[in-house]
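Missing here is one protein chain; the remaining ones are kept as they sit in the complex.
Note that the chains take the letters A and B in the order they are written out, and that residue 1 is the start of every chain.
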Amino acid sequence: MTVFSEDIEVQLAAGMDMEDITGKLESLVTASKIKNGILSATITGSTGSLTTIEHEPGVIEDLRGAIKRMTPPDIEYEHEKAWHDGNGHSHVQAAIIGPSICMQIRGGKMLHGTWQQLVAINHDNRSRRRKIAVTIIGEQ
Amino acid sequence: MTVFSEDIEVQLAAGMDMEDITGKLESLVTASKIKNGILSATITGSTGSLTTIEHEPGVIEDLRGAIKRMTPPDIEYEHEKAWHDGNGHSHVQAAIIGPSICMQIRGGKMLHGTWQQLVAINHDNRSRRRKIAVTIIGEQ
Partner (left out) sequence: MTVFSEDIEVQLAAGMDMEDITGKLESLVTASKIKNGILSATITGSTGSLTTIEHEPGVIEDLRGAIKRMTPPDIEYEHEKAWHDGNGHSHVQAAIIGPSICMQIRGGKMLHGTWQQLVAINHDNRSRRRKIAVTIIGEQ
């Protein structure tokens, strides 16, 4: 049994920018030489999140729309009254989507649907370099 | 330390159909002979999701209602303009709920609350046979 750890980093713009990190994660699975096990990933930062989605421009825009309906940037946030940094909605969005994801490894490949990509999302109101900590555990 | 991998499959109707997969996962835990460890599960497919809920008809209907308020099927979706497959809302719903879940194994049992069942959800606008990849890692 082996533990393989590595970080990946993505540079994301303000707003609700996101990047498809599927290829970077697949490269880590290959580097780990693990054939059978799990991949666990966590975005470290309170205004970032991880999920899966079909990474095409339409759906990305639709997800942005839904999250903005849930947490509109232009209503009053308690966070602002103390911190005045304009990102109360960013914190709430990230907490709802969640920071971590688990994927399964079989035959040295990370299983996912044909149209299902892993994405890192920056909810902050400024551009951020985001770190995603990845651990792969299993049998080589 | 042992790694046990297996898929489960569920046949789900269109809309927001869901199935209680607790029993199927418990059977895998028993088959794995793992007494102490974790169970990691991921639904492979961009319009499916996994979560826990009290699997009774009222709460199921209430979850459907909340998710429809978040992502109404009858508003305009950017995804439709390019793809015309009517499931823009399905992709968004699945990304918000999320594709993966982790449970803890103790004494050969998967811990969960009395009223807390694990469910696979099909958000797509057509019936789908959904695959859930499961890995159990721990000590036998």
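Rule of thumb we're sticking to: a contact is a pair of C-beta atoms (placed from the backbone, for glycine too) under 8 Å apart; a residue touches a chain by one contact, two chains touch by 3 or more.
Since we're looking at a predicted model, the values are computed, not measured.
Residues of chain A in contact with the chain left out of this view: 1, 3, 5, 38, 40-42, 44-46, 48, 70-71, 77-83, 88-89, 91-92, 94-96, 98-102, 133-135, 137.
Taking the complete complex into account, residues 1, 36-38, 40, 51-54, 56-59, 61-63, 65-67, 69-70, 96-98, 101-106, 111-113, 115-117, 137-139 of chain B touch the chain not shown.
Rule of thumb we're sticking to: only the chains that are shown with their structure count from here on.
Separating the CA-averaged centres of chain A and chain B is a span of 19 Å.
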